[in-house]
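Submitted below is the structure of interest, expressed as structure tokens.
A single protein chain has been removed from this complex, and every other one stays in its place.
Then we have subunit A:
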Amino acid sequence: MTTLRAFTCDDLFRFNNINLDPLTETYGIPFYLQYLAHWPEYFIVAEAPGGELMGYIMGKAEGSVAREEWHGHVTALSVAPEFRRLGLAAKLMELLEEISEKKGGFFVDLFVRVSNQVAVNMYKQLGYSVYRTVLEYYSASSGEPDEDAYGKFVFSLKLNGTILMLRIPGLVCKTIIIFLAYETGSDSCRLMGFMYPPLDNFSYLRLYQL
């Protein structure tokens, strides 16, 4: 029993029960406004009949419009403690995937802390696979993902970082097997992972090849 609707600015005043969770980041106002201005349809909130906010998902379309290559990205997904174990997160993911597909997104990806095992397992159940591990995605001093980090984290991989997971609609989870292994060098680390089957035929995915 849930009301699903678009997230609005006023919800920021009411989302403490969701956000006072140690794994849920409270971003600066600009961050939320950017998502609301640019990708309002990817920002959905669930409300209980008593009016309490139960959880929300916040996402965006990423990639290049010019090359007609883009995908959906989940930036934040969080459910308040008393509304967990109801499948709400899965429902919200489903909605975002639906929107992303409708918009022509090729796949949906997300970052999740390696330590957040509950979330990692949930995403795996939803058909997501670990694609690669990334260093210090969450450690930017501002607490907000640093756009410049994109180039940076490729060269500074470390275990105990964050993992990038993705799901390609139409492909069964089992078919993507990802081997993650690391070779630590003096100033750079190399990801030895590869995918099976090789994803070279998906030109778009080359963007993410290391």
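By our rule, contacts are C-beta pairs under 8 Å (C-beta built on N, C-alpha and C of every residue); 3 or more make two chains touch, one makes a residue touch a chain; residues count from 1.
Definition applied: contacts and distances are computed from a predicted model.
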Chain excluded from display, named as in UniProt, from "LLGL scribble cell polarity complex component 2", "Nicalin", "N-alpha-acetyltransferase 25, NatB auxiliary subunit" or "Ciliary neurotrophic factor": "N-alpha-acetyltransferase 25, NatB auxiliary subunit"
Residue ranges of subunit A at the interface with the undisplayed chain: 1-6, 8-10, 12-13, 16, 19-23, 26-30, 33-34, 36-38, 40-41, 44, 47-50, 52, 81-87, 95, 98-99, 102-103, 115-118, 143
